[in-house]
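Report on one structure; see the data block that follows.
Take a look at chain A:
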Amino acid sequence: MSFIIDAIFIGVLQASPLILAAMGFTLIYYLNGFINFGYGEGITYGAYFASFLNLSLGMSFYLSIVPAAMMTGAVSVLTYLYVFRPAIRRGVKPAELIILSVGLSFVLRYGLILMVGAENVFLDEPPIAFFTFAGTGATSLQFIALILVFTFAFNLYWLIYHTGFGEKVRGLADNPDLAQVSGIDPHRVSISVWFIAGSAAGLAGIFQGVFALVNPLMGWNLILITVMVSIIGGVGSVRGALIAAVLAGILTAAITLVTKPLYAEVALLSAFIFILWRRGPRMA
Partner candidate 1 sequence: MKLSATNLTKSYTGHPVLDIQNASFGGHGIEGLIGPNGAGKSTLLGCLTRRIQATTGDVRLDGDDGVPTSLMGYQSYEVARMGLVKTNQRIQNFDSLTIRDSLRMAATPSDKQDWRSVWTLAPIDDALEAEIATLLARFPFSDPDGYAMSGGEKKLLDILRCVIVKPKLFLMDEPTAGLPDEITQDVMKLVREKVDAGEMTVMIIEHDLDLIWKNCSYVHFLSEGSILFEGKPDAVKKNRVVAEKYMGV
Partner candidate 2 sequence: MFDVQNLGSGYGDVQIISELSFGVGNEILAVLGANGAGKTTLLATLAKVIPVRSGAITWQGQDVSASPAYELSKRGIAYVPQEGNVFPNLSVAENLSLGALVGTRPKEDRLTEVYDLFPRLAERKEQRAGSLSGGEGQMLAVGRALMQDPQLLLLDEPSAGLSPLYVDILFQTITEARKSREISIVLAEQNAKKTLEIADRVLVLSLGRMHLLEAAKDLSMKRLMKAYHI
């Protein structure tokens, strides 16, 4: 029993960046229909923007969260405007858009390394308090992250399922031609979605960075599991990605508790391939 509680607790705590990243990723997949590996770099950039505000400008960690996330959102919009939209307009097919996104992620990642170097960076953390809950310890930071993540998740969920903007997004994803005929300007909606998704990646990066450390490969290391979680969660559903991210976190934690963490990844990856195979030709 305590094993299950431990797994859930650890899983949920560790999964918070993953939940954010998966939701943002899903949003783009939902709207544009291709897997964007460049999204992983949003995670890295979020962490570096935070480290810039936090370490170079001396801003407090908590204050740096929102501007860093917004800066990441802006980067995401730029990639949409200058890379993906021209490519889609030129008729590049989904499989090649993915390869394009891998190319973009190389450019962003190694461009970053060329600018700031490849060394690990540690964010200047606020003072930390430890809690014990049901026999497991957690830091105040983890709790705050968790609360922020769920606030963001809740707001995103609300935005997508209960507002006019969300309706537009879902309409555009569901039937682009009819959406245009109904008076939706696809360009404006897309820009907003890429901004929100980028901000989610940025937030994910900020918390991943403060939990561990910031380095240029952190996004790439997280993107595969993000893609897996989103696809397993049922692509095209923000709800699904949220649930799948929590489950993946719990599953990883559970497997980690009984074996080495790397085996947890192997198990997840194998489960991922198996689920894709079971689903057959259709993606979602």
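How were these candidates chosen? In short, all candidates are chains of the complex that A comes from, given by their letters.
Throughout what follows, a residue touches a chain if its C-beta (ideal position, glycine included) is under 8 Å from a C-beta of that chain, and two chains touch if they have at least 3 such contacts; residues count from 1.
Predicted, not measured: the structure shown is a model, and the values here were computed from it.
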Of all the listed options 1 or 2, chain A is touched in this complex by number 2
Interface with candidate 2, chain A side, in the complex: residues 164, 167-168, 170-171, 174-175, 177-186, 236
